[in-house]
Structures are given as structure tokens and as C-alpha cells.
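Presented below is the structure to which this report refers.
All protein chains but one are shown at their positions in the complex.
Chain naming follows the written order as A, B and C, and within any one chain the residues start at number 1.
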Amino acid sequence: MIAALTTPYVAWWALVPLITFAVAGFLLLTVASLVRRLPAVLAPAWTAVAGLGVLLYLVPMWSRVGRDGADSFLAGTVGVDRSSIFVTGILAVAVIAAALISRDYLPREDLPGVELYVLLLMSAAGGVVMASANDLIVLFLGLEILSIAVYVLAALHLRRIESQEAALKYFLLGAFSSAFLLYGIALVYGATGSTNMVRISAFLAQNVLVDDAMLLAGLGLLLVGLGFKVAVVPFHAWTPDVYQGAPTPVVAWMAAGVKAAGFAALMRVFVLTLGTYVSDWRPAFQVIAAATVLAGAVVAVVQTDVKRMLAYSSIVHAGFILVGLQAATDRGNSSVLAYLAVYAFLTVGSFAVVTVVSGTGDASHGLDAYRGMGRRHPALAGVFTVLLLGQAGIPFTGGFVVKLGVLAAAVDGGAYWLAGVAMLAAAVAAFVYLRLLVAMYLEEVPSGTETSGAVPLGALVVAVASAVIVLVVGLVPGPLLDLARDAVPVLVAG
Amino acid sequence: MNDVANRNQLAYIAAQASDARVNVEFESEGMTLNLGPQHPATHGTLRVIVKLDGERVLRADPMMGYMHRGYEKLAEVRTYPQVTTLVNRIDWLGSFANEVPFILAAEQLMEVEAPPRAQWIRTILFELSRIANVILFLGDMGVQLGAVTPVFFAFRDREFVLNQIEAVTGGRFHPNFDRIGGLKDDLPKGWIEETTGVLDRIRTFCDEMEDLVTGNEIFQARTRGIGVIPAEVGLAYGLSGANIRASGVDWDLRRDGGVGLVHDQVDWKVWTHPDGDSFARYWVRLQEVREACGIIEQLLGGIPSGPVMAKVPRIIKVPAGEAYVETENPLGVMGYYVVSKGDLVPFRVKIRSASFNNISITPWVLEGTYVPDVVSILASLYFILGDIDR
Amino acid sequence: MILAADPLLVDGIDLTVVLIVLLKAGVAFALLLVAVMLVIWFERKLISDMQNRIGPALAGPWGILQTLADGIKLFFKEDLLPTRADRVVFRLAPYLSIIPAFVAFAIVPVGGDFSDGGDGTVSMFGRSTFLQVADPPVGVLFFLALSAVAVYGVMLAGWSSGSKYPLLGSVRASAQMISYEAALGLAIATVFLSSGSLSTHDIVVGQSATTWNVLATGIVPFGIFLIAGTAELNRPPFDLVEAEQELVGGFHTEYSSIRFALFFLSEFMNMITMSAIAVTLFLGGPAGPIVTQRVAWVWPLFWFFLKVMAFLFTFVWLRATLPRFRYDQLMDLGWKVLIPAALGWFLLIATLDVAADLGWPTIPVVIVGVLVLWGGASLLSGAVRKAQAERLEEADRGADETAGSASGLGEA
Partner (left out) sequence: MEVAVFIVSAVVVLSGALGVLLARNPVHAALFLVQTLFGVAVLFVLLDATFLAAVQVMVYAGAIVILFLFVIMLLGVDRADDLGIEPIAGQRPLAAVVGMSLAGLLATVLLVAVDGLTGAPAGTPIGDAGDNTRRLGEALFTDMVFAVELTAILLTVAVVGAVALARRLSGPMQPLPVVAIAEVDDDPDEATGDDS
């Protein structure tokens, strides 16, 4: 009576990262709900192993895509190419780092904690979906998986009212931006008759719309929706509050992972899908990028709370990435990916240090907490110095290399004024990092500060490893840039 | 003086302020609900002020006195025989039992003793009123949990018990039958056989209750582990009767008190339950009804012959002195403290009624329960409003 | 559009068709009203019998007009509006309760010959039609949607009264009805699997062709439907919404006069509708042996009403017998037992369907399926037990803390 359905083709090998993250989360959840006293180390170890497994699996996947070319499957809703593999790699790194930082953070704050890891894994799964979505609906679902998990993660410090406040702000604005995104998707669907990115781009390549007002409106709304997620001016207002309130390991994930997934989505939607309309959206991107770098840098200067400072600095970074993205060229794309990679290391490292310094209660984020750190914790201060210099884009650090990359891409595209603005902003932002360095090395320890305390292993490993990687990339930039160059995003029909 | 007044005033203001703060806290947390004075659950005019967080009770305060009738004061202007008419109306479901401890106290002061036949009949009536009282509880427990049928069974079978009481005393609810030095009358003819038949009906009723209520899963879920009162807490609050026996305290004045009634002449058992929850209270009462049937049956078989009234003067003047007698009434321990100055009327009567103490544990036991449990726990504590507000 | 499945509407719409449809709607409406009147009397009489009482006896023979008398009395009573009530919503709520109750009955096929492959059509004024007001292609979903809407009546009545007991009642109502609607829906989903259609008419036809769904879906969904349906109706033992002993009258505490009568009416109407739906989904609707060919059209109606009566009797019987659940126990039953059971059974039946399609051997599939379900159930119960143990531990710790602070106070 009922005819059998032909189910779509599934390239399981390409779904492994997504499935690993999701299943690891589900399993952890199941085990945690059945076993009464889980050893505290199990959940972080499990999470880190899942991330590591994904990272290792990406190597054969990378070469397979290189050999067979990009693939699209599940009725064309998922595409796998080297750029999505690259972003997945960044996500995996961020997951590992966040898990390692959390390992000591949760016991210190006396928080119960399997949910943090479960949500971390799930939101990573959402990020992977975003990085490989070939359909706007799938993209939206990935975005929601990622964001809802992160809203909750932001509130997970149940003992701090600021944490809940941050989550609420993030949630409200995030939900708002999701609505914009959905509206944008609806309008784009209305204009092109499909939500599939491949079909949209094919349609736009083959047809010239008599009237593109609807498409343009949809495009604008998509930009607003995604702009909220990656925190570019003027959609950045939530960032400082949320970064300040949320638990610091979560902030590390938010800054590294969420941003990577968000930019991957921006790249897929604008550069790939709506590439034919580049002349329409590029000016908007340029203005936003310029505003972002400038506003972020200037406001960062007047901050006294280090987490807020880093939040504004992440806004500046987002602006820089946008500078690369607006070029809409292969060079621009690869510069964006390289920037995302280095930026991930810079932020997870920095927030690892911030986690350690913040002390029990996750409360001391003022500059005071950093005064005289050079004497109290020379090693930690040294690592932090490297990371800050990297963020400032000082030569011989990875930050310099990737900043150069995006600027070059912009100059290539002829956006000289934008490159100029970005360099100016970088100079202003450098002042922020210098201020921290001055506080660490040149100022006295304020009286009454507890003098020492063992540095927890997980955070230390993350901080040191990031610093080393940032330095290595700065000194030997070739491999990373090659990888980023090979990670070309493409859309292929399923 | 001024200083003290100020201090008092300040203390008062401080108390008001802290009350206000508590109220503000509670208001912001949830809401205040008045269960009563008019409410289906309180069968009478008890008012319980319940502060809720959602459906969870943060605090419950019983407010009593809506039905206070001043019997203790009224008794001071009534002659001794007249007082029984008043005290009948304290626990109106087991009226005869109210008269007994007062009469016993008066007898103690006058140093008279009822003849054996009167003592046996007194005990039989005492236990009959227990049955009449407690089987209503057994039915009511179901009603408070939402099962309406058992109470109709209870009313049906209580009718037979009341008939028997009426046959002896002439009054169904308020017999006013006990006299200082004995009883008003002897048993009517054929009463003993009829009563045996009634006891069988009551036993059948108990079996019905076992079938209909006790084994019901929902009933068990609603009563087991609910309103648990540990023995020491119960004792500290002065609980008595089945309420304390359900917490595992083996204490029954019919066996341990032994004044004036002849429970020691028959073979019976004091039932206890270790759990102390609502179910235990229900179960202990069910067993007590059965046990009361056994007691009456044995007593009926061996009523001694003889007069039912000792020799007492026609106008009763109780010699000066004081006496306190308590008995194990259907609701718990009931005691009368009678002070006489040698007049026609008592100088002072203090009534220790069981429900007043039983209900005083509500703030303790209701904290942290849910609204439906408030009702079921109140029902399982089993109070009669008249027994709270005398 | 939505009514297109009825053969009456296939050949275009003319005046006769319109009149027939109006007639059907009118008859259904009148029938339902009379039925409600009788059902109220039936319940009161039956429960009186079960409780050693006589029940209504004065109005009409055997008190059969008692409901009518009550209705008239209520109609002439004063209509009270509490001062703190939300006027508009307070007036609106009874209608939100009664309209879904009326409309939901429209999809129930009450008669028509379904035996021997009959498709249940009857001929009326020369047209053939179904004995149901409407047969939308998503009929059962229509019923679920309406029962979802019916929650509003109860909920808003409680809220708009501006009084505490009704508010508690409506808070309970909202949670309870949503929770049990999930179980109800999952139980019905199993019927969809075995019938392959959402239309009530098709479901009845399908059952007459094979076996009744109560067997075809393996009893369990039927049991779940009955329990969840009772909860959905707010009948004992799930009548927490009204819970006389706790909440006085629950959501309708503040209602009087005709508005109260509307609530009363809709409650019993829902009872009839729920019974009729249960008959339709699980017991073959009007199907049954046609004993005499002379008045053949009466028999389906007779069987249908007999089956409905059986359900009504069950509802009354439950009311006479069972105590009420507590709120949290109700939620436990719904979420930890009924929904998982309904879902698991749904999956099992689906697996068997697939196995039959693909020609897998039945017995191993059943064994594996049951094992998987058992595994899932033990995982679930393990998690529940662990959570309970943890909660107890937490409570102990909390109690220790308060005890500690209390003793500390004592020392101070």
C-alpha cells in the first residue's frame, strides 16, 4: 500500500566529526545520569578525547577531500569541503581547550558539572553543522544548537548572579538575532525559490532578477542575524557584558568556537551563495568592518576589567576577520581561515590565564589582579605576555602573520582605505595590551592580594601550548598558511 | 518606667518590622492561602494559613477559636450532673466518651465507686462511641483523598452503632447517660444480642475498608511516607491516641491508666505501627475499631449482675479537693482537672482535649509538603473541631 | 477543501447538500445536548447506587429530568462577577470550554453500515453520505487540536477569577492537560500506524476490514488512551483541577449561574466525545452484527451507543472507586510511565510493520524489540532512581545544615 521511500545518500565518513561530538555528548549525559559519583576527571577527559579524536580524524578526511574533491550529500543539505574541515579543526581545538580549562575551574567554584561538558560537545556539534551546511535551514538549526547550548553555558555559574544576567542578555539578543536570520532566510527563499545554497547560487548565476529588492532585504537581514553571532559593530553590544559575566572557560569557547562557526557561516552564505551579489554587500561589510575595528579598539582602551578588555579586543579581531572576508576572494577566504585559527589559540590561551588569575568566585578581573604578576607568577605572566603580543599583532607572533594576511587580502581587493583604518585600529588596540603588560611587570603588587597559589595543570597546559603555537606560527608561518590556502570553500551540488 | 515602656515599644516595633520582612519574603516567594475557616477540607471551622511556593508549603499555621464555646467557664455555673450535658458536645462524634472522665473525676472527689455492672456497661458504651467516632474517620480519610464512596459506607454502618447507643441512652448523639456513682439506667431487653449482630456488621465494614481503601495503590501512594511524625517529635508536641501509637509509641491509657473502666478484665491488644505516616495513622485506627469490637464482645459476654447505681445523695455536693482523671478517648487522651470547693458547682474545670494537642503539630508536619498533602495529613491527624475549641 | 472526503460533497454543492449538512449538524447538536442531560442523570443515579444512596428521584420518572431542573435553576440564578476578576476573560472562558466540546463530536461516525466491507455510507434524501458531520482528512488531529484548545477554557477561567484557589486549579490544569495530551497523542499515533490514515471514517473502515485496533495495536495504546483520556477530561482520579477537598471547586470556584452550567455541560460533553473517540479509534466505531435486515440502519447506531455507554460506565465507576492523585504523582505517572510506554510501544509496532514489509522473521524481531524496550526502560528507571537518591542525599544535607544552625543558635 505504501511505496518505499528512497532515502538520500549519506557520506558517513564526512559526518564523523558531527556524530562524534553529538554522540560523545549523549553518551556522557547517559552515563552521568546513571552513575552516582562520577570521577571528576572523567567528563573533561572524555570531552578532550572526543575533541582529539575529531582532530585526528580530520587528517585522513582532509586528504580524502583533497583526492576526491568536495562532496555534498543528504539531499544536498550538507557539504564537506576543506574549509569546513579546517573550521571543524578549530572547533575541536577550542573544545579541547575549554574542557581542559574547565577541569579545574568547576571544582574550584564548587559547581556540579557534567552539563558543561555535555553542552560544550553539543554546541561543537552545532558549530560543525554550521561550518558544513549547504542549506539555509540546516545552517539555522546548526546555529541554534550552538547558540542555545552557549546561552545555557553562560549561565552555568549558578553561584554568580552576573552569570545569569549575562546569559539572559545573551539569550534575549541572540533570540532576537535568530529571528532576523529566519526572516532573512524567508525573504531569500521568497526571492530565489529555494533554501539550498547550491540552488540559490545556481539560480542567481543563471537568472537576473527583474527586481531584487526582496533578495537584498533578505541579504541585509541575514547579515544582521549572523553579525550578532560574531559580534560586529553595531551588533556587538552584548559581548562585553556576556564575556564579563559568563564563566571564563565558557568565554574561551564562546570567543574561539562560536566566532569560528559564525564566520564560517558568513563565508558560506555571503561569499559562496550570494557571491554574485558581492558588489551589493561588500560596501556594507566594509563599513561594518571599519566601524568594528575602530569602535572596538577605542572602547577597549578605557576598560578596567580585563575580561571586558578582552571582549572588546575580540570585537576588534572580528572586525579584522571581516576585513579579510569582504574581499570575497580565495585569498581573502584563506586569510580569514588562518586568522580564525590563530585567533582561536590566542583567545583560549588568554582566557586560560584569566581563569587562573580570577581566583575562587571567578570575580577578580580588575587590573589590580594583574598588577605585579610578573613577580608573583613569572611563568604565567610570560605566557600571557606572548599571547597579548600576539593579539596586538607584534611581529614574530602568529597574530602578526594573520593580520598581515587579511590586510593583504583587502589591499588586493582595492580597499585601501579599509586597510588603513584597520592598521590605525591595530595601533590603538596595541595600547590596550601594553597597558596590561605594564600592569603585570611595572606596577607593584597591591597590598592584601594573596601572593601565590598553585597554577592548575589544565589551564597551564592550554596557556603554554597556545603561546608556543602562536610563537611557532609567527616564526614559521608557512604550514598554517598553506593549510589555509588549501582550505578553499566550495559549494557542490548533491 | 519610661525606659521600660520605650523598650517594650521598641521591641514591639522590631517584632512588627521582622514580621513584615517575613511577609515580604513570603509574598515575593509565593502566596498565602487561607484553608478555612470555610473550606471543605477542615470539616469545621479550623483555619490553616498556608504560605506556598507553587504548591509546596513553606509554612502552615493553624488558627483556632472560631468555635470556642467556653465550656470550662460554663461548667463553673452548672451543677455536677448538668456538666455532662455540656461536655457531651466536645467530641460530638463520640459523645459518651466525653462524659466518662469527668464523672470519674467527680467520683474520685466524692470517693464513691460505681457498681461493677455499671462499670462494665460504661466500658461497653465507651467503646461503642469509639466505634461510632472512628469509622467516620475511616470513611472521611478516603473523602479527603478524593474517594467519596467510603464515607457513605461509614455513615451507613455508623447508623447501627448509634441505634444501639440510642436504645440504651435515649440519645443518638448526646446521650448524657453517665451519672456520678453509676448509670442512669440498665440495659434494655435483647440489647446484648442485637449489639453482637452490629459488631459483625462493623467487622464487615472494616473488611470492606481493607478491600476498598487500604490496598488501593493511589491511597498508598498518597499516604505512605507522607506526614511522617517521629515518636520523639510526636511526644514533644503532646500527641496522643492513635496518632502517637502510629509513631510506634506503645501507650494506651485503657491498658496503662486503669481508672474506673474495666478494660483490664478482657483480653485485647494495643496496636502500634512503626512508620508514623498518614497510612500508619489510618491503619492503627482501623485495627482499633476491630479491637473495640473484640472488647465489646467479650464484655457483653460477662456483664455482672447487680445494680447500676451506687448510693449517692440526691443533691450532689462534691467535697472540697481536686482531681485529675484522663482516659483514652477515641481522639486521644482526654482529661478533666476538677477543683471543688464543696459547692453544688465545680470551682474550676480544665479540660485537656486530645485534638487541641494533636493539631498543634501541624506547623511542624506540614512544612515542605504539598497542598493536597495538607488536606490528607490533617485528615489523618483526625481532629474534631469541638475537641479543639471547647 | 477540508470536507471533501464525504461522498456527499464530491459532486458539487447544491441546496440539498447544504440542507443535509445543516440537518446533520443540527441533529448532532441536539443529540449531544440531550445525551449530556441523560449522562448527567446516569452518572448521578449510578454513583448513588454504588454509594448506597437513592440519588435524584423527584424530577420526572426516576428523576430523569433532574438535569433539566438543575439547568433551569442555574439559568435563573444570579450571575456573580468577582470584583478582582478580569471581566472579558472571565466571560469568555466558559465559551472557550464549551465550543471545542461541541465541535469535536463532529468528526465521530455514529452510524452507517461498516460490516462486510461496507464503507459506512447511508443514503439520505437520495444522496449518499456518512453519518458524521464532517470527515476532514486529518480528523483525529482535528480532535487533538480541539482538546488542546479546550485547555484554555479551564485555564483562563481559573486565572480570570482573580482568586487563589481557582488560580492554583488553573496552574494545575495547564500542566496536567499538556502532559497527558502528549501521552494521548502517542497512543493515537499507534492507531495511525495500524490504520494508515488520519481520517476517522477511514480508521473505522480499516477496522471493519481487518480487526479492531484495540487488538491490532496490542491493548497497550488502548490502556494508555483510557488513562490519558481520563486525565484529559479531569475526571477522577485525575480531577486535581477541581479537587473539592483541596481547591474547593478549582477553576470554577467563582463561577455561578449559567456560566457554571456551561462548564458543567462541557465537562460531560467532553466525556461523551472522549468515549466516542475511543470507540472510533479502538473499538471499530459503529461496527457490529446486523441482527435484523428490517431496520438495518438502527444496528450500527445501537452498537455505537452501547460501546459509548460502556466507557461512560467506566468513567463513573472510576469516580466512585478511586482516590485522587497528587500533583507530582500525576506528573510522574504521565512523564515517567505513560509517555515512555506509549513511545516505546509505538516504536515496537512500527518495527513490526517494517519487519512485515521487509519479510523479516517475526519472532526474533519481537524478541529483539522487547529487549531494546526493556533496556530503554531500565535506563530510564535507573536514571530516575539515581536522581531520587541524589535528591534525598541533598535533602539530608540540607536538613543537617538547618539542624546544625539550629543547634548553633541554641548554644548562642
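The rule we apply is simple: a contact is a pair of C-beta atoms (placed from the backbone, for glycine too) under 8 Å apart; a residue touches a chain by one contact, two chains touch by 3 or more.
Note that the structure is a prediction, hence the values are computed from the model and not measured.
Residue A:75 is the one among A:75, A:428 or A:472 that touches the chain missing from this view. Within the full complex, the residue among A:80, A:96 or A:156 touching the omitted chain is A:156. Contact with the undisplayed chain is limited, among A:129, A:181, A:197 or A:222, to A:129. On the side of subunit A, touch with the chain left out of the figure occurs at residues 5-8, 22, 25-26, 29, 74-75, 77-78, 110-112, 115, 118-119, 122-123, 125-126, 129, 135, 137-138, 141-142, 144-145, 148-149, 151-152, 155-156, 158-162, 187, 189-194, 203, 207, 209-211, 213-217, 220, 361, 363. Seen across the whole complex, the unshown chain contacts subunit C at 1-2, 4-5, 86, 88-89, 136-138, 141-142, 144-145, 147-149, 151-152, 155-156, 159, 167, 170-171, 174-175, 177-178, 181, 185, 198, 394, 397-398, 401.
Basically, only the chains that are shown with their structure count from here on.
Chain C has the Cα centre that lies closest to the mean of all protein Cα atoms in view. Between the Cα centres of subunit B and subunit C there is a gap of 44 Å. Centre-to-centre separation between subunit A and subunit C, using Cα means, comes to 50 Å. The residues of subunit B lying in touch with subunit C in their complex are 31, 33, 39-41, 54-55, 142-149, 152-153, 156, 212-213, 216, 218-219, 221-222, 370-375.
Subunit A contributes residues 1-2, 4, 30, 33-36 to its touches with subunit C in the complex.
Within the complex formed with subunit A, the residues of subunit C that make contact are 196, 357, 379, 382-383, 386-387, 389-390.
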